[in-house]
Each structure stands twice: as structure tokens, then as C-alpha cells.
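Take a look at the structure below.
Removed from the display is one protein chain of the complex; every other protein chain stays in position.
For reference, chains read A, B and C in written order, and residue numbers begin at 1 within each chain.
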């Protein structure tokens, strides 16, 4: 793979590199690691890459790699830049014939995501989106149990994602804070675009339901900010189930506390990212069950995403790696027609199968994510309580424009 | 004290009796324990009361007791009936010269609560309301720390109260379910009236803030029910702080999971009723603190509401007892002018003082509680997002009327 | 009941009074609350007792009460003094015709406990011992499940009881520390006598097994102390099961962290006093179960010791009260021949039956407890690893005697 962004000083690039290579199925062979050409090259060399493949810009990388032979050139491009660059890079990468794995949110707005879908369909290439939290084995276990009907009809979904890292003015000095709070680089939302979209994705992924209506209350809690840093959203799903979603970057003391609860007719399920190897299942009339990774029977897809036996905790990097590794199987599937024929080559993963491979978030998740962001912002700006969830671009007023008004 | 309601087969009556007498400051001397006269008398006898004071109706009790001498007759009446009887009993009790302790919600609607306030003011008697959860020592510790400014300005309040005991149709058979789901006995709300009001009270009690605006989404999740069994409310407080309140009786597997989180500028605080002896305090840049009852310095009011040293868990009954015991000191304060003079008589409680005594929820809490219920239901029926919190009775459409439409 | 000890300034007396009266089955009618006659009388008056029954010494109380009529005099004596007084008071109380409830450990040494047994048998009266922790409903639930065979044959028992309140020299200033560290008042052990004996009792109570052999390592961690303040004991039980017991008063930061784990062939069970309403049950090949008080079916004895529904935590005082209330039924059983006939009189407890009543720790527990203390101290003084558990008084060298050597 080749990487765009993630040079020295960036945080998420290093995470992506560890995740992509963790299962020994993907190799970083080139990169354009920074918008600063010198830093881009220096970053690549620090990663032990061939100097000729430490590119000075993503355009250069995509053009040069396309000229290399099949056995040499990268198979896929990983995009780990600020949001506003996701679309142009993905577009050019696909057009040059490379599969794409993108950090989320997929694009800077919904219109771009819809355009991206067209390009993907035209090129016939693969596209993956790192909704990392769906990569956790026990998230997959929760999904499997719901799919099997262990909860009965779902009544209510409660998802929350509090963080505290932007609680105060002086938290804005980091590089990561700077672009996230800048509408030009981040899009129309900070909190909902950065983490609310993870929460919405997790809720839909685990339940298999789709949001159809919402009521939103976004807020900006520090003077001078142009984008939201906190929000609560009431939800209605296509099955009639209801839900609530809370996300915050100003909840002081909270680390990265994504938590999901799903209540059905006969049981409920709870999962928390801070202790990701446990699912708690509760019933009306019998003891709750602590379902621990590797203890008792696990779903086939869960197993395909685990590396260690019970009691040896896997974490965030492994969840991340699951998305990459399954995506690598998608690519190999293309290359070798039948993945089953190459089973012998993958001894380090417990198992893998079509269902696990197809579990990687793709362009549909990307579009729903961008639609979520736009619908939430639009709903928040409305005085009417309920807002229909639409897959069409929304009309939105930017905060600084409001301030002028 | 004398009790109205709480006869054989009732749950909450026994709880009140234990709580009231736990600190040896209050004695049950009479009662009208049931609307069924025979059951009323039998229940009283089973409690070892004098037969002559096992009354057949509350009217009889109030009249007869009023005729007894000062040294003999009860000082206060405890009301543990279904909601619709709270007001008439409290009214008659006050008019007959008795202090009143009432189960919550105070009345069946806001108009009654306002009328009750007038009667209290006219009679000059004492009125208490068993918002039990504010009786927990560590809730008081959280309040004290917020009051001292340990959190800085409050930004956000998140309170949730999920239960699962009314999740399904067949859960409606119990006596307790029956009247709570009957608008004639319960008022215009089931879930919000029964537990949402606790959550709102807890949020206002701990933070010292007042709700000024709300957006509500109530729902009824089982066919045939006339009242809400679940709801989410977005909140605005008088300081500008925001909040969310969730209450549910259909969240299967949840026991009685009242939980409060308050986020300030410099710290946040978390308390959960299922593990009531701990407050978790979190900060941006240093380790979280597990503040445990009795470990380290506790606020004076916290101490006045504890009986055991660290590591000897107190529970729900002790929280309940705190409200009764402090109320008994209010009464004694009236009787003996200066409570401090009688300190020697109260060796079983660590300490007590005016601040702790005045901490008992009274008619103001009662009115805000009834206003909360009416405003939430009105807000839920509105298509407009935000609804101002008003202390005036609200215009509300009952669900069964809607169904006819 | 009448109380000996527990006057103003004492901690445990107030706990006993709340516990004894919590279920409205026992009434405190008299007392000799202090070895200081003036304090004894003042303490009684502060508890609203008749002045004539606020006695100046236990001898006076026992003699005077014995002269009162059947309908007036106390039924039972509660002993809450330092250890060395337990035996003489219990002896005189029994000889004067009163049932006895004693704080633990039962006596100051094993010889006294054996003598006490003779007196009890001669008088035919009832004797109870407040091994409080066995009063917790979920401890009883654990016992019931083991008895039912849900764990299979027991392999291993791990019990630990760390406290930190005597960690340092300056912790010795309290009244409670002073007598516990004084061999004349406390007996031959501080840590094992005060809390180790609770741990041993809990292990035997829950498993139904008996200790037959032990290896002990007691230590004294603060200069100048004559008795142990920490210890670990390896155990063998009559079934062949093994175990470990740890108790400590110098484990800084620990509150009162009694915890029991029992491992069988097919399942294991875990209970912790700091969160007493949960039993965790684990299996080899299926999810662990969080068994919560009131959720799902509970054993009949468990139910007989609960007052609140699921999610309304009961605590230490309720566990304590269970011992008193069941003991009161034992007494009433004597008085009325058949307890079932008086069921109607006990509406405030869920249920009660012979099995629950007989669950109160008595003289056999008392003897095993004193034997545990003596055997542990003897084993600790031995250079040989294993020491047989004997019900005969042990030969022990006191630390200060050793120092002379």
C-alpha cells in the first residue's frame, strides 16, 4: 500500500501503518506523507522505504506508481489527511487504478460522497472506510446476536460518545484540534463529523437498522468556535425503534468513551469501547451474562477477527487492523478469484470467509455517514422538532454566517 | 407518625416504615393502611399497633387522632397511596394540624401542587417529599463539591433512569403496574411521573440549577397503554448549561439504574444508584478520583447522613431514612425551638445541623416536580422543538383522546 | 432486648440497635451501655428509654430485669463490649434466663467458648453470634447454589479480608484500636480475631466445608504492637479441598474488602462485600453470570432475607438486621410453638421459614471461630508447615513473652 498523509508529527498515520501491517497481509511500499514535500520525503525515509518511493506529493505518487509493473506497484492507497482532501485524493487514486482505504468521514460533504460512489462504480475498484469501532470482535459478536434474534424486536438504541479533549480554549492549540475546528478543512461539523458519525455508524452497524428521522441539538461551548463541539440527537429507525445519540468533545475527564446499548423485547446488550472485550447481555428474568471474547462459543465472524485466546486483551489497534486485513482479503479475492484457494497462506488469522470479508465499511457507509452529518446539522438549525433523514445534500447555514446576520 | 396506605400486599409502605423508624427518632403509632377497611385494620394489627389506632379510613384516622392529647397523638402523617389520593389526604392532614410526609409525585397534577402550597402556608405546618435518591450521602457529597466550585461553571448535565419492569404486556399484571398505567390514578404520565421526576429532581438538586426550557420525546412501547413508558428530554438550565434526561420502564434488563453525570469547566462528577457509595470525579489532566463514602474528608452534610464507616455499604433504605430523620429534626426544631439544645438526645447520628435539616425536599420540589411532568408531556406533544419550562399548569391532550381523533 | 455496651462514643452499639430494630420485630427496652455508670445511664436516656431501665452495670440489669414480669422484662441480651467481657456477661445472662446475642468473637479464648456451650445446653436458652457477613442475601444465595451442586465438587476456596485502618502507628489512637491491640481485652490475636475469623466463618458457611489443617504466617507490621495485624493462612478442608485465607489491617487504602471466591469442578462463584448485591458465577465454556439480588429466581432463604426489589441496594445494616430478625423468630418460635401460626404478624418480611431461622450463627460457629483463632496463632508459631485444626485449646506463646526470650 501507499499512504497519503500521516507524516512525522501526525498521530493517526502511525496508527494506520501499525493496523495495516499487523497481520502481515499488507506492506507499506510508498507514500506521500505530508503536504510539505521535504517532510514527506523525510517521513518516508524514516519508515525505511526506498527513497525513490518517498514521494513529494500525492499526485506524484499516484502517477509514478501507476507506471510501475504489476509485481512492484502498490495495490491500494490509504488516505489519512484532513477531511477536505479525502475526496480529491480518492478520486485521483481510483482513476489511476488503485483501491482506496480512507479515514472517516469519507469526504467533506455529502455531495462529494455521492460523486465518489459514481467514480467507484465506474472504475470497479474497491473502497473501504476505517470506521474502526466496528472492527472490534465483540461489536461483531453483538451484531451477530442481534441478527440471530437473541434480543427480539429492537425497541431502543442508546449510543453515547463523550470526550473531553476540546473542553477549553487552551485545548485548541494542537494540530489535530486546529483543522477539526476549521470548517474549510473539516466540513460543517466538528463533533458530529469527528465522532458523532462513528456513533451513528456503530448503532446502524450493530442493529442492522437505518435512521429515518431525527431531532438534533448541537452546541458550541467555547467562545470563538465556528463548529459544534457537543450534541444530542433523538432518533427514529426504519423499524419504528427509537434511539438517542450523544456525542461531546467538551465532557471534561472523558477519554474516548464510546458506548452502545440496544434494548430489545427479550434482552438487551451493552458494549463499551473502554473495555472492548466484553459484551454485557441482560434479561428480564434471569442473570445478566458477561460475554467475554474467547469464552464460550463465538460467532464465526467474531472469531475471524480475533488473534488471542480468552483473557489476553486485544485493543484499538487490533480493531483497526481487522478492517485492513479483511480489506486485504477483498483485494486478494479479486486477484485470485477464489479466496479459499489461498487459505494456506493465511495461517496467522484464525479463519476468514466471505461474510467476514464483506464486513468492511464501504461507500454505502460513507454516504450514510456524510448524510448523517448534514442531516444532524440541518435538524439542529430547525425550530421544528423532527427532521427526516435524507440522502440528499442538506441546506445548512454556517455559524459564522449566522453571526453576521 | 401515622401512615395512610401501605397495607399488606403493598411494597412501598413497608419501605417507608423501615426508613422512618431506622434512626429511632420516629415511631409508627397509628395508620389507615388500606382503602379496604378490613385490610386496613388487619394490617395495623400485624404491625403490633394498638387496635384502637388501626383506623378504617384516613378520614377516621385524621379526625380521631386530632382528638387525642398532645403527648399521645401522632405528630405527622405519611402518605403512601397511589398518586391521585396524595392531595386530598395531605390537605385534610394539614387542616387537622398534622405535618405531612408524602411519597412522590406530590399530587396528581400541577394545579393540586400549587393549591397544596397555599394550604401549607396557611397552616404553617411542615411538608416533606420522599425524593429518596437525594437522601444518599454521596449524592449530597456531589452537591457539596459542585457548590464549592470544584467543577467550575457547569456545562452539561446527563441524567438517565432506565428500568425494564414494564417492558412487556405481561408485566402489567402487578398491582403496582396497574395504577401507574391508569391516568385516573397516576396522572398524565407513567414513566416521567414515576421516575423521570426523580431524575429531574436529582439533576436540579445536585447542580443547584433550574430547568428553563426543554424538548421532549415520550413514547408508549406496548400496545394498549394510555401513558408513556419511555422518554428522552433535552434540557436547558438557567445558567445556560445544557442537559439530557432519559427515563425508561421498557429497557429490558435494567433494574433501577439512575445515574447522574455533571460536566463542568474543570472537572466532572458521576454517581450511580446501583453503587451509591462512590462518586467518580474526573479531570482533564490528572487521574480520576474514586470518592468513597467515609474515605477522606466528607462534607458536613454528607457526614450527617452516614451511619457506617468506610467499606460498610449503606443502601436505599438508609437514603430513605435520611429524609425521614432530617424531617424529624425539623419537627423537633419546631417543638423545642433550638435543635442544638437537644443534641445529646441524638447520639446515633454522627451529627446534625440546620443545613442538613433544611436539605429535605419540600413543597418547592413538589411544585417543580409536577411542573416537570406537565411540561414534559406538553413539550412531547408539540411539533416545535423547544418548550419553555413553566410553573403554570399546561394544556395536555390525553393519549386516548388522541386515539379517538 | 437489653444491651450491654454500646454507649455514647461507641460505634458498634448504634449499628446493633439499628439492625435489631430494623424489621420492627425487636424493641430495645433497657441497657447497661457503659462500664462507666454515669455514661451508661446518660446513654440510655438519650435513646428515649425509661430511666428506671437505664442500668449502671450489666449485673444490675440482669438482676433487675429478671425480677420483672413476663410481659415487661426483656427477652434477650445483646453483648457489644470488648471481647474479654463477652463470656462473663453471656454466662450471667443465660443463668438469669435470658437469650443471648453476642458480638464476635464469642469469647476471649477457646476454653471460654467450650464452657459457654455447656451453659447454653444446661439452660436450654438460645444463643446467637453476629457473624454479620453471613447475613447478606447474596452470600446466602451463593451458599444455596453450592448446596444445590451448581459448582460440582469444590476444589479451592480463596477468601481475603484486607483493611488498612491500622496501617500506621498513629492509627492506634482510637478507642477501637486500643482494646483490639491489647491482648488482655482482645485475646491472643488482633487481625485474625477481629476479621480473620469472619473470613474463616464465611468460607465454611458458604461452602459447607470444615477446615481440617492449616499453615499460617501472621505478622506484626508496626513497632510496639503485641498482636498480629496481618496474616495469610493456607487451608485444607474435610472434603480434600484446599484454600487460602488472607486478612490484613495494614493494607493501606483498603476499606473493608472481604471477598470470597469458590472454585468447583463445573463453575466458580465470587462475592465481594463492597458490592454485596451481586454474585458472579463463572463457567469453563459459557458466559459468566452476574447474579443480582432480585433478578431472576432466588433461593427461598435468600428471599427471606431481602426487603427491596432489584436495583434498590441493601447494605451492611440490612445484613446485620437479618441475623437479628431471624433470631427474633427463633425466640418467637419458642414462645408460640409454631411459627407458621403467626405468619400474619410478619407482613414486613417477604417470607420466613424454619430453614431461614436456623441459619443464624450459634454456639457451634462460636467454638469453630475461637478454635480458628487459636489454631492459626499456634500454626504461625510452628516451624512445621502444616498444623491440624483442633477443637481443643492450643498452647500459644504471647509475643511479648517471646520478646523477653
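To be clear about the criterion, contacts are C-beta pairs under 8 Å (C-beta built on N, C-alpha and C of every residue); 3 or more make two chains touch, one makes a residue touch a chain.
Small disclaimer: the values here were computed from a predicted structure and weren't measured.
Note that the undisplayed chain, when the full complex is considered, contacts A, B, C.
Interface note for the absent chain: among C:12, C:115, C:234 or C:290, the touching residue is C:234. Among A:72, A:175 or A:312, only A:312 touches the chain left out of the display. Shown as candidates are A:17, A:73, A:91 or A:198; the residue that touches the absent chain is A:17.
Contact between chain B and the absent chain runs through residues 280-281, 283, 285-292, 295-297.
The omitted chain makes contact with chain C at the following residues, 155-156, 158, 164, 167-168, 171, 215, 217, 219, 221, 230, 232, 234, 242, 244, 246, 248, 250-254, 261, 263-268, 281-284, 288, 382-386.
Looking at chain A, the residues touching the absent chain are 8, 11, 14-15, 17-18, 21-24, 28, 42-43, 46-48, 163, 254-257, 273-276, 292, 294-295, 307-318, 344-348.
In the analysis below, only the chains that are shown with their structure count from here on.
Each chain gets a centre from its C-alpha atoms; the one nearest the centre of all protein C-alpha atoms is B. Comparing the CA-atom centres of all chains against that of chain A, the greatest distance is found for C. The distance from the centre of chain A to the centre of chain B, each centre being the mean of the chain's C-alpha atoms, comes to 44 Å.
A straight line joining the Cα centres of chain A and chain C is 56 Å long. Per-chain Cα centroids separate chain B from chain C by 35 Å.
Contacts with at least two other chains are made by residues 254 of chain B.
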